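To start, I am sharing the structure in question, which I have written as structure tokens.
Every protein chain except one is present and positioned as in the full complex.
Chain naming follows the written order as A and B, and within any one chain the residues start at number 1.
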Amino acid sequence: MRKNVSKSKKTKIVDTIIFILLLIGAVAMVFPLVYMFFSSFMTKNQILSANFSLIPDPWKFGKYTEVLQKPEFLRGVRNTLLVAVPVLLVGSFTSSMAAFSFSKLNFKGKNAMFLGLLSTMMIPFAVVMIPQYIMFTKLGWANSLLPLIVPGLFGNVGMIFFLRQNLNSIPSALAEAAKIDGCGYFRIYYQIFLPLMKGALMTQVILWFMGIWNDYLAPTIFIQDEQWFTLQVVIRSFNSYYAVNSDYPLIMAASVLAILPTLLLFFFFQRFIIESMAISGVKG
Amino acid sequence: MKFKKMTSALLAAVLLGTTALTGCGSGNDSVAEDGRKNLKVFLYLNDHESEIYKEMINKFQEEHSDTIANIDLQITTQDEYETTLTGMMTAGDMPDVFYVGPNAVEQYVENGYIENLTPYLEEMNISTDGLMQNIVDSYRYDGEKTGSGDVYALPKDSSVFAYAYNKDLFDEAGLEYPDPENPYTYDEFVEVCKKLTKDTDGDGEIDQWGAGFANAFMLYQFIWSNGASFTSDDYKTITIDTPEFKEALQKYVDLTLVHKVTPTVEQDASLGVYQRWLSGQEAFYACGTWDVAAFMDKETFPYNWDLCTFPTLSTGKSMTWLGTVGYCVSSSSENKAEAVELINYLSTDADGQREVSGITTGNSIQIPNITELAEGEFIEAINNGTLKYPSNVNVIFDYMNGTDKVDGRFMETNYTPNAEWSDIFFAGVDKVKNGSMSVDDFIAEIQPQMQEALDNAWDSVS
Partner (left out) sequence: MTSVKQKKKMSRAAREENRWGLAFVASPFIGFLIFMAFPIVFAFVASLTKWNGINNMLDNFIGFENYIKLLTDEKFWKVLGNTIIYMIGIPIGMILGLVIAVGMNRKIRGIKVLRTLYYVPVVSSLVAVAILWMWVFNYDYGLFNSIIKALTGMKGPNWLGDEFWVKVSMIIFMVWKGLGSSIILYLAGLQNIPRDYYEAASIDGATGFGLFRHITIPLVSPVTFYLLITGLIGGFQVFVEVLVMVPTGGLDYSAATVVFYLYEKAFSSRQMGYGSAMAFILAIIIFIITAINFKAQNKWVKDLD
């Protein structure tokens, strides 16, 4: 009895030490972001002063209004959403259908096709970016958002993989029973399995949205008309444009605004997101 | 049945998504339904310029509403311009009017991208005599080299990269202002700079310098003034191993390493020399003609300043580089005559030139293309104060037209198919400027790489 108490006391001390160490680490991890947040309220002079300071003096809130009034910025947000909405709607439909098929139906070449799709995750984007660039410009798509939208409509390999994983844990007997009842395949997918994978699908949609929101490489290569720049491209051009006048508070404010949506999404859905990330490592 | 239905529904969904956003894609017909013409114009402009140019283009369209239905103006940034244009070339979807620099004239003509303007100008009775001649000449090509022959573009602007000094810092130090007509020698320049380099707040660290130098824009002045050049006259051979070149480079880096009158490479990395000039930390910095409006704006640059000339090396002549970009007409355009009319208007319309040069607006982003305007109204407006311009404006015209003490020229990259060879040089020159490598070692290391890149460049167009 006594021994047990002292042991748990010891555990408690160890726990506290570990917690403090982890806390220090965590603070160090987010410190740059905190610094970014605070410096967006500083004056130019404070940022450029030789002495380090974290708390703005005085607090300036004007940079956020300034950024939000820039037409480029709003256009960037609009364009990003114009990409995200159709891609997520159509893309998650095509992906979930494919995942259903890979998991619950039998057809010729199923495994080969699945492996083929999966292997594309290994192919560097650098290999396909030049031909894709040529393809999109020849099609006259460089002055639109199509290069970012159309490939997504066909589905997303990562999503297919995860949903298939998810469906594999649902008994196939359900599908068999429905087949015997004379239920059409699309109805089996739509009325039985789609509701069953709703949770997993939501998580994947959120992750995909974050991917689209944060994507920089494809937009910067494929989109040539300023009119259609997505948010990340706009943020980058802000960086080169306003650094000349050392307007770092504005750059920081714009960056904060660019991070905020994904951060909020993450905070609200973190349980699902972390779970789904964890699966990729353990089962992948 | 059901299967087919599903498949077609799926296809429809994909297609719908595709077409819903294609409205903006291609399909800009060159002729409108009523027979009037549509023009597509692709330019890079900064915010300042784009308002003025949009207005000019609207005005042109209104005046020609009987023949022109619509002018579609697509604007981009200078950084993106080249990439986008090549993208358009790749797609085979060229705008009717776009920019060309003197460097690309030969390449564009040989590849059949741009139209010879001379026949159109003759037919329309348009003379280019009123324009700055050396600039117009840079858009001539005779089938072998640029500089003479038929005209392939009309200048949008011509710019000079002059030198400037912060008067307030000179006053503080009790020094005499530089003489705009008599350039400093290198030694004189070093002396003046030393007096202007100091620790103003007494914390033991230098926080004001005599000058700041951005390598990619301010090394040429030293090289050329020492009679050297990056390439041979035919622009095929890299000539950075000449004693003149090495000496010029040595003197350039000595300003930082030996005389210590400029921010170090590290200091430049934390806050650029341009930014330091704007915050009054450097007595000398350069001023391009496009910078004038910004420097005259007290919000951006709250100091008194004026123009001057770059210091001289062995030739005794102060040198700097000139820049220009011109409007050209795509040879695949179906509305060439209208396009030529438009670019003639943009290049030479007196009212338009008054706007961009600041005669009417007070803010100058370029000097007028029209000689008469430049020498007349422009100077007058400066003298009577309606145009905000530093008083030594003559420095600009001296560099542009050349005198026995100062002269301007185009960078060597203006004549080579691409600038990769020069990028190699400037990517590494900081190693010399920070003292980690000697001039000789650097040149020995970098010259073969530059030569290879230059060979490749020429190879790519042959």
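To be clear about the criterion, contacts are C-beta pairs under 8 Å (C-beta built on N, C-alpha and C of every residue); 3 or more make two chains touch, one makes a residue touch a chain.
For clarity, every value in this text was computed on a predicted model and none was experimentally measured.
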*Touch criterion as defined above, residue of B:N111, B:S127 or B:T200 at the omitted chain*: B:N111
*Per the definition of touch given earlier, which of A:L81, A:V157 or A:I170 contacts the omitted chain?*
A:V157
*With respect to the chain omitted from the figure, which of B:D150, B:E172, B:D349 or B:D430 is a touching residue?*
B:D430
*Residue of B:V31, B:A269 or B:A444 touching the missing chain in the full complex*: B:A269
_In the whole complex, not just what's shown, which of A:Q69, A:N106 or A:S169 touches the removed chain?_
A:N106
*Considering the entire assembly, which residues of chain B contact the chain that has been omitted?*
3, 6-7, 10, 14, 82-83, 86, 89-90, 111, 265-267, 269-271, 418, 420, 427-428, 430-431, 449, 456, 460
*Can you list where chain A touches the absent chain?*
15, 18-19, 21-23, 25-27, 29-33, 35-36, 39, 47-52, 94-95, 97-98, 100-102, 105-108, 110, 113, 116-117, 120-135, 151, 153-157, 160, 179, 185-186, 189, 210, 213-214, 216-217, 221, 232, 235-236, 239-240, 248, 251-252, 255-256, 258-259, 262-263, 265-267, 270, 273-274, 277-282, 284
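In this text, only the chains that are shown with their structure count from here on.
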*How far is the middle of chain A from the middle of chain B, if each middle is the mean of its Cα atoms, in Å?*
40
*Sort out for me which residues of chain A touch chain B in the complex.*
48, 50, 82, 86, 89-90, 93-94, 133-134, 137-146, 149-150, 153-154, 184, 186, 224-228, 237, 240, 243-246
_Residues of chain B defined as touching chain A within the complex_ = 2, 6, 10, 13-14, 17-18, 20-22, 24-26, 74-77, 79-80, 83-84, 87-88, 90-93, 203, 271-272, 274-275, 278-279, 300
